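Structure in structure tokens, see below.
As you look at this complex, bear in mind that one protein chain is not there, while each of the others sits in place.
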Amino acid sequence: MNWDIILSTTLKAAIGVETVWYALAAIGINIHFGYTGLLNFGQSAFLAVAGYGLAVTVTVIGLPFWIGIGVGLVAAVLLAFLLGIPTLRLRADYLAIVTIAAAEIVRLIFRSVEFKSVFGGSDGRRGFSQGFYEINPYAEGTYGFWPLSFNEREMWVLTVGWVLIAIACLIVFLLMKSPWGRVLKAIREDEDAVRSLGKNVFSYKMQSLILGGVLGCLGGFVYGLATGSVQPDIFGTETTFFAYTIVILGGAARVFGPVVGASIFWVLLVLVNGLLSGAVQSGVITFMDITQVGPFRFLLVGLGLILLLVYRPQGIFGDKRELAINAR
Amino acid sequence: MNAVPESKAAVTDRSDHLSGAENAVLRCDELIAGYLPGVNILNGSDLYVGDGELIGIIGPNGAGKSTLLKAMFGLVDIRSGTVTLKGEDITNMKAHQLVSRGVGYVPQTNNVFPSLTIEENLEMGAFQAPAKFKERFEFVCELFPALKERRKQRAGSLSGGERQMVAMARALMTEPSVLLLDEPSAGLSPKLQDLVFLQAQQINKAGVTIIMVEQNARRCLQICHRGYVLDQGRNAYTGTGRQLADDPKVIELYLGTLARA
Amino acid sequence: MHAETATDRKAAALAAFKDLPHEPGVAKPDPILVVDNVVRRFGGLTAVDVGHVEVQRGSITALIGPNGAGKTTFFNQLTGFDTADSGEWTFNGRKMNGVPAHKVARAGMVRTFQLTKALSRLTVLENMRLGAQGQKGENFWRALIPGSWRGQEDQITARADELLARFKLDAKREDFAGSLSGGQRKLLEMARALMVEPELVMLDEPMAGVNPALTQSLLGHVKDLREQGMSVLFVEHDMDMVRDISDWVIVMAQGAVIAEGPPDTIMSDQRVIDAYLGAHHDAPLSESELEEQLHEAEEALEAEIQEESK
Amino acid sequence: GGGSDTASQSTPSSAAPSSAAPAAEGDGTLTLGTLLPQTGSLAFLGPPEFAGVDLAVKEINEAGGVLGKDVVKIHTDSGDTTTNIASQSVDNLLAQKADAIIGAASSSVSETVIDKITGAGVIQFSPANTSDTFTTIADKGLYFRTSPPDKLQGRVLGDLIVADGNATVAIMAMQDSYGTGLADQVVKTVQDGGAEVVERVDYDPKAADFAADIAKIKAKNPAGIVLIGFEETAKVINELVKQGLPADKHKWYMVDGNTSNTNYVDMPKGTLKGVKGTIPGAASPEDFQKKLLEVDGDLEDFSYAPESYDAANLIALAAEAAKSDSGTAIAAKLAEVSKGGEKCDSFPTCVELLKAGKDIDYDGVSGPVEFNDAGDPAVATIGIYEYGDDNKYGTKAVEYRTGNIEG
Partner (left out) sequence: MKIVVTTESGQPVQEVTSNAQGTWEVPIEEPGQYKVTLDAATLPQNMAIRGGNNQRAPTVYEGNPTTVLFALQAKAADGAAAPDEGGGSAFWQRAAQLTFEGFNLGLIIALAALGLSLIYGTTGLTNFAHGELVTLGALLAYLVNVPFGLHIVPAAVIAVMLAGGIGYAQDRFFWGQLRRRGTGIIAAMIVSIGVALFMRYLFLILFGGETQAYAQYNAQAGLQLGPISATPKNLISMGIELIVLIAVGFALLRTRTGKAARAVADNPALAASSGINVDRIIRIIWTGGGAIAALAGVMLGLSQNLKFTMGQELLLLIFAGVTLGGLGTAFGALIGSIIVGLFIQVSTLWIPPELKNVGALAVLILVLLFRPQGILGRRERIG
């Protein structure tokens, strides 16, 4: 087995682009679900409208990159309103399904042949990232040290991505320490009680939905810019599920939970793959062939997830006491 | 909060108290139990109840009264100590097994099934003896006529007092031999409170052993044979109902003087 | 000085009630809450059907009635937690029907819940802080600048600590509210409502499940509220408490107000005794009465046994 | 596309070897990575594609390898677009110094990794991408594909439909770049030829069922029905038969994605009798499929196996021709070995010719494969097959048509 490669790919995964954009999506979910108790299962739609907002503005309308970013952000806020106004009155589990439904509607429309001229059908859109890479301060070359190495494009995306994560975490930290955050947490526990104390629950939920949506949608930008393209199917329910997994892994309602969760998730995915394919190639494992590594990896990831949650149900940063309070 | 002031010695010492426990139906010895890891709510409480006895437990809020009942009924993890029912060790036994051994329990909160109708709630009360359902149903409906008219109403939409009636009625569906009641009179109108106390006495007379936690402490002490005062997870005082009700210390700390003595 | 105002306020309240006729719907000299024709039906059941009722400002008013009389439902209508089928009511002269719950609370009418609503995974202290009104830090943008709300937060905390001490919850200050016992939740519920500093506080069975000794000390606090100019409307089944602190009692049965009057008068009203209080409400059971009661019970039992053995 | 558009690169980064992974200089060993679906909704396409590459690598190494060394292959999972596995797999391949990556199957997945792969100076060679995007994409000349040429297939199929006298035609097309691209071409040809396309339904292959889609077609009662898709076509056929549009009343036409000898054999005899399908490639797939089965006995579907096989062979030949295993060097020779020279159709024969210093023209299993400047195949042969009573198509094509893809 080539340990060098396993190690370097794993380390790369720990801070790589996927970790970044999943972490951003998860930070949004953490605000929705972890702090406010909104079971928003439509997070991928926020990423989608942001990514497509940028892509369509630049490629179809032909406006500059920064306007694309603006359009993406506005789209995320609009989506929050559209999603929130009808659904925020719903009980948590109903909200979950409705938001999945809404996100699927968004995805299906983006991928439809009907609107292919705008959204590009199942292939999505590409060619909107020049504006971003034009301001890349890194000169051409390879950066990093063994075992990590990135080219200037990756470096630029990662720098921006991690700065965004830092800002997002700071915002979450400040807000959740404040009375504003207290209202959100109270809404999570019992919104009627909060109402009886004179707080406008709907407004706070909406603020939470918008904030989480906007922070999450940054992930959509990062994804789009890193891959240079947006596709409809990446914004499916799977992405939301994984983001939830990440939140729970890290510990819900913890500022750094989503970030650590995202790292762990991708490390798990890559490490398992590295070990498995290494083992198969070097003949340590003989009961499967190399093309079965893919499914086997997911199988093990599923198993890993189960074990993690069985033995640490509160996640990495979570507080076991909190869990005990609401256990049925 | 668990630092029990050592100075506040119980009125009786342990061996004294347990000397009467020879033929106890249900007894707890040095129970230590709690909810969260590392935090004990019960700090070694003892309690016994003889056959046909009516026992009252009173004490300040958060003393651990409900926890004690839950521990006896297998709903809280017991960390050390034992619970014995008619000589059988039932420590950490599951609730439904106790029910089949003739123990009944009315919790303090969440004591109805909200999405079931009143009738279905009561049917669940008689889960292990479905044959008796009809007869017992008539019986409890006589006690609480309000329930009969509403038999098809979902319990979740009932008023606080109506729920309490359902909860009490549910426990009466089985004809248990030992009944654990956690604040059965809370939220009931004075008239119904009377009824509950009377009923408790009556059932007790019929041979049912009862342990009753009450905040309506004075009333409780009036009807019970013996009482326990629980404070911070330990027995602070024990004695007959009268003794406790007249003890000035108990009055000052636990009973207050509002109710006219 | 304190004692003096205390007696003043109580006297004022009593004076206001002195000449009022003891009949349902009687007009009060200075009502804070005026309710007209509130009706709420659930299917075929009319839970609330209140013709006219007024609550005197600066007084402690008790609302009593049998279980299922509609007291809680009535509270729900008034505070915007449920929509009445018809009717209107004014608070401080302001129309309140159709006003959403949070606005009702902001207007100064705050209620507690009979089935407590502790915010489980918030600490007791945070529960309390949440009650405070007009918090700067509850605005999204200001929340981002801790300096802008720290000062106010400290004041709020001080006030919360004071109340917690009074409600004997200070030891539980940092614990999750979800870990409180049933009675402690009641206490927290009430203390939290007081954090709002409302004009009218509506307590739904605040003392059910609270230890009598503590109840007694809390009654002093409720009376203090009156002294601070607050009005109190509370539902309670504990007649000792009703008798001790209320200036006026309103009786509901089957959704309607059936009687009003000062506590003593009400408690000797035969209809109220029949519908609500029952025979033994007044006197504690004496030894002989107890005997008799048991005797009755025995007879009944005997009869039952005979029946069974047939 | 590939070939010569390096100049049109607009991003500041470039293929300059300085920025690329070490592989770009070549290390003497040709390392072939694959990025093909082991998981996800296209997982059924994985096994034949992997088998195609495996078969090619096996033959290459049996013939002495490339540049005197055995070709190394590294298989990785591309997943589908719902997960972002592909990107991680590419990281892995680049870390292992892959010189060329065969993949991905899905156009969408290819789009997400093309910057990463070509940015590292590595060849991306897809056996299955059909999206137009890749013709014009900025790829530093490193993107190639052997995928079935839609345009020609669509034209041949469209002409076939008209020639069969179908005045009214309905099209059921899988809703992705493969399906819609092919359908667009069929529509155009059919209409030019004078028949009418009365209905076109683009369907979501993941849909719970296809009843509504077929009902829509049924309402137009077309003479010919074109089925464009992958293996979900079996479900579509179920539905066609159910709703009373069987192959003996309406003429069905299929394409390379679903013209299969395994998917329909369980159906009642004669269900597919007379159905015509088009498959790229000059030879009947039978022999090739036998060879594939020796590599992977479990294969049930053979889609894109020829294209994968050809991709691996072409890369190996180009590496021989370039005498280097670096991505950029291979890319520069790929077009050359694919056309203009002495024809040969397997690695051993071709490599002999190369070693003899001859210019070669590799004709693969999937067709003649001649790359144009964009790295797309320029010429193709399409075979037309017809199903018999046993729901299998004959080993011999009814007809072959070879043509320039662009016309």
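For reference, chains read A, B, C and D in written order, and residue numbers begin at 1 within each chain.
In this section, contacts are C-beta pairs under 8 Å (C-beta built on N, C-alpha and C of every residue); 3 or more make two chains touch, one makes a residue touch a chain.
All values reported here derive from a predicted model rather than from experimental measurement.
Remark: the omitted chain is touched by one listed residue; of A:L184, A:I234 or A:V301 this is A:V301.
Among B:L85, B:V99 or B:I118, only B:V99 touches the chain left out of the display.
When the omitted chain is restored, the residue from D:D213, D:D361 or D:D376 that touches it is D:D213. One chain is missing from the display, and on chain A it is touched by residues 86-87, 89-91, 93-94, 96-98, 100-102, 104-105, 108-109, 112-114, 192, 237, 241, 244-245, 248-249, 252, 288, 292, 295-296, 298-299, 301-306, 309-310, 313-314, 323-324, 326-328. The chain not shown here touches chain B at positions 73-75, 94-96, 99-100, 105, 107, 110-116, 120, 123-125, 127-128, 130, 154, 156-157, 170, 174. Interface residues of chain D facing the missing partner chain: 37, 39, 41-47, 155-156, 159, 162-163, 165-168, 175, 192-196, 198, 201-204, 206-213, 215-216, 218-221, 231-232, 234-235, 237-238, 241-244, 246, 263-264, 266-268, 271, 298, 300-301, 401-404, 407.
Here, only the chains that are shown with their structure count from here on.
Centre to centre, using the average C-alpha position, chain C and chain D are separated by 76 Å. Looking at chain D, no residue sits in touch with two or more other chains.
Multi-chain contact residues, meaning those touching two or more other chains, occur in chain B at positions 35-36. If you check the complex, the residues on chain B that touch chain C are 1, 35-36, 58-64, 66-67, 108-109, 146, 157-162, 164-165, 183, 186-195, 198, 201-202, 205-206, 215-218, 222-223, 252-261.
The touching residues of chain D, counted against chain A in their complex, run 10-14, 16, 18-20, 37-39, 43, 46-47, 50, 74-77, 79-85, 87-89, 91-92, 95-96, 107-108, 111-116, 119-120, 131, 133, 137, 175-177, 180, 202, 204. Residues 2, 5, 8-9, 12-13, 16-18, 108, 111-113, 116, 121-124, 126, 129-130, 133-134, 136, 140-142, 151-153, 223, 227-229, 231-234, 236, 238-239, 242, 266, 269-270, 273-274, 277, 281, 290-295, 297-298 of chain A are the ones that touch chain D when the two sit in their complex.
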